[in-house]
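Every protein chain except one is present and positioned as in the full complex.
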Amino acid sequence: MIPSLALSFFAAAALLAGFGRRLRRTAVWLALAPSVAAAATLLAHAPRVLDGEPVRESISWVPSLGVSLEFSLDGAALAMGLVVSLVGAAILAYTVWYQRDPIPLLGRLNLFAGAMFGLTVSDNLFGLFVFWELTTIVSYSLIAYDDRSPDARKAGVHALFVTALGGLVMLVGFVVLGTEAGTYRISEIAAAPPSGPAVTAALALVLAGVLTKSAQVPFHGWLPAAMAAPTPASAFLHAATMVKAGVFLAIRLAPVAMGNDVWQGVLLTAGIATMAVGGWAALRERDLKRILAYGTVAQLGLLTVLAASEATVAASVALLLAHAGFKAALFMVVGSIDKATGTRDIRELGGLRRTLPGTWVVAVAAAASMAGIPLTLGFVAKEAALDALLAASPAIAAAVAAGAVLTVAYTTRILGVFWGPERTAPSSSPAPGMTAAAALLAAAGVAFGIAPGPVEALSGSAARAAGAAAVALPAWPGPKPALWLSLGSLAAGWLAALLPIGPRRGTAAASAAFDATVDGVLGFARRATAVLQNGSLPVYLAVILATVVAVPGAALVTAAASPAGLVPAESWLQAAVGAAAAAAAVGLLALRNRLGAILLLGVVGYGMAGLFALQGAPDLALTQVLVETVTLVVFALVLGRLPERFDRPARPAVGAPIRVALALAVGVFVTGAMLSAAAGRADAPVSEAYLERSLDEGYGRNVVNVILTDFRALDTFGEIAVVATAAIGVAGLAAGIRGRSER
Amino acid sequence: MSAPSLPIRRRSTALLVPPILVVAAYLLFAGHNRPGGGFVGGLVAGLALALAHASDGPGAVRRITRVAPTTLLGAGLVIAGIAGAGGWLGGGFLDGGAVELTLPVFGTVKAASATLFDTGVFAVVAGMVGLVLESLSGEETPS
Partner (left out) sequence: MTLLLPVLAGVLFAGGTYLVLTRALARILVGLALLAHGANLLLLSAGGRAGAPAFIGEAGAPETAADPLPQALALTAIVITFAVTAFLAALAARAHHLTGSDAVEDDVEDRRVARSTPEGTS
């Protein structure tokens, strides 16, 4: 049931891509259907899950390797899955009116929703990784959705680089973690968490994935750049769901990771730094969407801090839900403003309270939740977080309160566009559907702020699944230190909004750092290519051969051995034939006359045939004689097309001394390797079995032929395919010559 | 190679080529028990083609093979493939099998699937030599 929900998103995406335009209005319902179905299914399962009975499913994938796809719907997955389906449904509905040609975007958003849903319910580290990377790839295609804009493409690549790189490092961590735990099933790892230095190393590697995906300092630069995406995609991926994946994973791995000092230290440090950097950068932005993006960075920092400690896990889930609602709503508001007025610059906007009243109401409700005004879910969640932090670590509580000051300040800046004198007048008003979709999410933030019961149950269940305690989420906490801290930061934030913090000049440091890194890598690649790939095939060959001689050759020097029973030669005849072949081979080196070379090569070849015959290989000798003869004919044919003597190129690629030295080294290496290999023989040759089985199983007395046509027939089949291919290649090359000479 | 129609040479190849081809066929079918096999037989057949080509010039190869060398290549691969697929009847791909047949003239003949496979090898090798000869001497190879 659970995996089929993820599949239904993919199916909808495929149908939209294939038939979307023909389906017209039906396409809209098709795009919304999987989200609605997923939400309904999750809500149907919710009572059981909230009672602490996760729904687990397993599909055998590669039974022989013991690999299966495992899914689990526990508290955390339920919370995240509801965000994906419910917030996703609102955003998809918004897209229908927002986007001029919504079908392709709806398809890709469904593709993303499927990947994100799969990530949410995966109970296997590898399954989670696959869906994790799938969200990265779909995110790339959504950021670069406007594929004719160079900025959008660059932003897409930026996000892809950072998150995919983090994901790869994380995969290594998963492998180590799974090996240490003896299972890759997350619920089993959580039930019996492994420990030790290897686990610490694994967690450190997993952190790379967590920090990049959730846009934590110093990897946060990709998220503001990703604002090149269409606004619904930003609302869905870069506010509500995908960027939460890192925090979600941290909660999932909490039973293993929570007590780990490295894990907690990195999460707290990165989270607090991200809160500060994101909040400050939001104040310096003038573009509404980028303000929201930096605000998201800051909020992700806060979530990371909360996900690091046992006492605040429940609060982090509550805040995750609250943030998904209000930030998606605010993105929709910004999209509506952008569509109505044609600008997102707060300096060009004002007085929208009167011209866009519906949008204004939604914005105020959502912003209230973001700023943490009482009677909103944002307030309830932040209050619970501060309460728990004050008891556990007042220093972190102070940092969170400072972050809240920045949040209130930039929220005030955003709301400023609705007040004051009118500047850019809207040319149209947003479609009612757009306002309604945003209003739903904003209203949910207020409703759960007044009656936080369901969120309390959900966050408590998620926290218990993560091995932490549930916390109470009262709508009104009463006069406690946390309340004074909250109200104080509200007031301070409102005052801070009045400070004249100027706009940023030039590009952001994080973006510049990414550009410098990419340029550096490309520059290094270019220099390395210039040195290593200089265009001369003989030089490449010389490098390869020198490596062969140097590396395995060095091993050979230390392990050289002589096989037992070594004799100089089988017979005088063998020695004579061998000497003739060797002499012909050496003669070939000096000869520049082509006809002479061909004849000497023939001497070597027939010499080989003689050696084969003396060795007890009549088939081989026969084949060699025949091949040598046909080769002579072929050479005679080609010779007519070539000059009589070898061309002497003006400039040899590899100097003669190097050639001679390398040739001697390769020769010695080959002889030495052969002798040492023979000395190293430990087992009886497999051919003994062939000799015994040839007649009974291969029905033949010629063992060599039986090997070729029966025991190793698949190899032979491949070899005749190679022969056929080479012959067709010869025909192709020769046809080119004919074609030219005829013209 | 400029005089492709010297009568004496023609007659000598006409005399020589058929016996060589018979030898090639013998090597192919005897190869499972005695020296020979598809590779050797194919090369001997190729040698007959080379001989005819050297003495009779362009067109000689085609007069012997009757079909385009590429057809021979393809047919060889198909035959070998069929011989291998026949193994599915028994164990797996390329699993050998044999039947004893009693024929009027030859007496008891063991028909091993390996012989069929070797026939494919034979055709590929002979076709390869034919194709190389034809294309390197500048003949058209219409398919």
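Things worth noting here:
For reference, chains read A and B in written order, and residue numbers begin at 1 within each chain.
Assume a contact is a pair of C-beta atoms (placed from the backbone, for glycine too) under 8 Å apart; a residue touches a chain by one contact, two chains touch by 3 or more.
Keep in mind the model is a prediction, meaning the values are calculated, not measured.
Interface note for the absent chain: among A:192, A:451, A:472 or A:726, the touching residue is A:726.
Note on the undisplayed chain: of the listed residues A:56, A:423 or A:712, the one touching it is A:712.
Across A:391, A:425 or A:541, the single residue that touches the chain missing here is A:541.
The chain not shown here touches subunit A at positions 523, 526-527, 529-531, 533-538, 541-542, 545, 563, 565-570, 574-575, 578, 581-582, 585-586, 588-589, 594, 597, 601, 604-605, 608, 611-612, 614-620, 623-624, 627, 630-631, 634-635, 638, 641-643, 646-649, 652-654, 658-660, 662-664, 666-668, 670-671, 674-675, 677-678, 685-687, 690-692, 694-695, 701-704, 707-708, 712, 715-716, 719, 722-723, 726-727, 729-730, 733-734, 736-737, 740-741. Of the residues in subunit B, those that touch the hidden partner chain are 33-35, 39, 43, 125, 128, 132, 135-136.
Here is the rule we go by: only the chains that are shown with their structure count from here on.
The mean-CA centres of subunit A and subunit B are about 53 angstrom from one another, to the nearest whole unit.
For subunit B in complex with subunit A, the touching residues are 31-40, 43-44, 46-47, 50, 53-54, 69-70, 73-74, 76-77, 80-81, 84, 93-94, 96-98, 110, 112, 114-115, 117-118, 120-121, 124-125, 127-129, 131-138, 140-141. For subunit A in complex with subunit B, the residues that touch the partner chain are 618-619, 622-623, 626-627, 629-630, 633-634, 636-638, 697-702, 704-706, 708-710, 713-714, 716-717, 720-721, 723-724, 726-728, 730-731, 733-735, 737-738.
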